[in-house]
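Heads up, the thing below is written out as structure tokens.
All protein chains but one are shown at their positions in the complex.
Moving on, here comes chain A:
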Amino acid sequence: MASTVSPLRWKHLHKVLSKAGPFSDEDWVPGQETISALETSKVLVIGAGGLGCEILKNLALSGFKDIHVIDMDTIDISNLNRQFLFRQSDIGKPKAEVAAAFVERRVKGVRITPYVGKIQDKDEDYYMQFKIIVCGLDSIEARRWINATLIGMVDPENPESLKPLIDGGTEGFKGQARVILPTLSSCIECQLDMHAPRPAVPLCTIATIPRQPQHCIEWAHQIAWQEKRKDEPFDSDDMDHIAWVYNAALERAKQFHIHGVTFQMTQGVVKNIIPAIASTNAVIAAATTSEALKIATSCNPYLDNYMMYAGEEGVYTYTFEAEKKPDCPVCGNLARNMTVNPDMTLQEYIDTLGDRPEAQLKKPSMRTEEKTLYQRFPPQLEEQTRPNLKRKLRDLVEDGQEIAVSDPAYTIDFRYRLLFT
């Protein structure tokens, strides 16, 4: 096979890169320089799932030549309805490797380097090598981590340290794409409340007064399993485990005359399944890669900075500039106000941090400027600060006082100003 590719191969793409349009910047110089800039832009794709497969294909067919991809997952049968780079025979193999190999084989001249693992395995030096980072993730925790990491990397003296982050997300017929210029524009953390977790069902409802089939499933999953099979870790990918929970839920539902427990619902509840289809992924993935092309080449203005999409009723998009928040715990410089009941104990307060849409911190440690309120590690410090958990907030902090909260999932501290109700 000839190693050179005919110039006709990239005819359509090269036209928009070789000719100014009515909306391209006046100072923009189209032509070979722009094409070279694109071909030498190293880009990182985080996630090789529903969005990631599309993103890899789109970047390769947008003229990017050096693409890296990170994903820790392996291929499951339920991926095949949308993750079009995978086949039945790939089930069980790492997504990043299979996806990278497929696109490399199909699109001549592109190099795709997979990494099977977590984004947290990599350090700043690693992320510094990329020009652009495109995210197709289903986890808010991973988004927050990369967001904070890229913001932390920005060195005002070095323009190369600013890595545009393009983020996509979908749920059923809905999705969003956004462009984040770390420290300059609104970030993931500024709009964290838009990723609010589903409100959890109170434990007392699950334990004593179930009313919905979902309550029975939660009981089987959280309580019955603990009682009957506590020595075995529950694995939501093990069909036998799901079947056990399903049967236990069914039995409980019968007892309370509740209808509607199904196997499909059981799986949905215990795995927190979000519906996903090929078409929505295609829309959102292409929205992110179109921005990547525009950022890498300046052939047209890029998204400033958020596009929402909903496809249940016709085709609806809403494009707007999400606001950069001065009290954003990651990119702002002010502490974020948080209203609390001063009669809560510190333990109760800590428990609420996991569910509060503006915090979503599962394992927080915290301190004021003067003292440590609660610290999980090391064990001696934990033991020392444990008595505080039983004390009321009003006995530990003053109204309006600032606290710094850390969480093992993130590298930074979150600053909150506690306002008493």
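By our rule, a contact is a pair of C-beta atoms (placed from the backbone, for glycine too) under 8 Å apart; a residue touches a chain by one contact, two chains touch by 3 or more; residues count from 1.
The criterion applied here is as follows: contacts and distances are computed from a predicted model.
From the names "Ribosomal RNA-processing protein 40", "NEDD8-activating enzyme E1 regulatory subunit", "Mitochondrial distribution and morphology protein 34" or "BHLH domain-containing protein", which one matches the UniProt record for the unseen chain?
Hidden chain, UniProt protein name: "NEDD8-activating enzyme E1 regulatory subunit".
Touch as defined at the start, partner being the missing chain; which of A:Val154, A:Met194, A:Ile277 or A:Leu389 qualifies?
Going through A:Val154, A:Met194, A:Ile277 or A:Leu389 one by one, A:Ile277 is the residue touching the chain not shown.
Taking the entire complex into account, which one of A:Val98, A:Ile151, A:Ala285 or A:Ile350 touches the absent chain?
If we include the chain that is not displayed, A:Ala285 is the one touching it.
Of the residues A:Ala37, A:Leu80, A:Ala101 or A:Met194, which one touches the chain left out of the display?
In the complete complex, the chain left out is touched by residue A:Leu80.
Which residue, A:Ser62, A:Ser298 or A:Ser365, contacts the hidden chain when the whole complex is considered?
A:Ser62
Since one chain isn't shown, list which residues of chain A touch it in the complete complex.
1, 6, 8-13, 15-16, 19, 21-23, 54, 57-58, 61-62, 77-78, 80-82, 84, 87-88, 106-108, 172-173, 177, 209-212, 220, 224, 228, 239-240, 242-244, 246-248, 251, 256-258, 263-264, 267-268, 273-287, 289-291, 293, 300-303, 307, 311-317, 319
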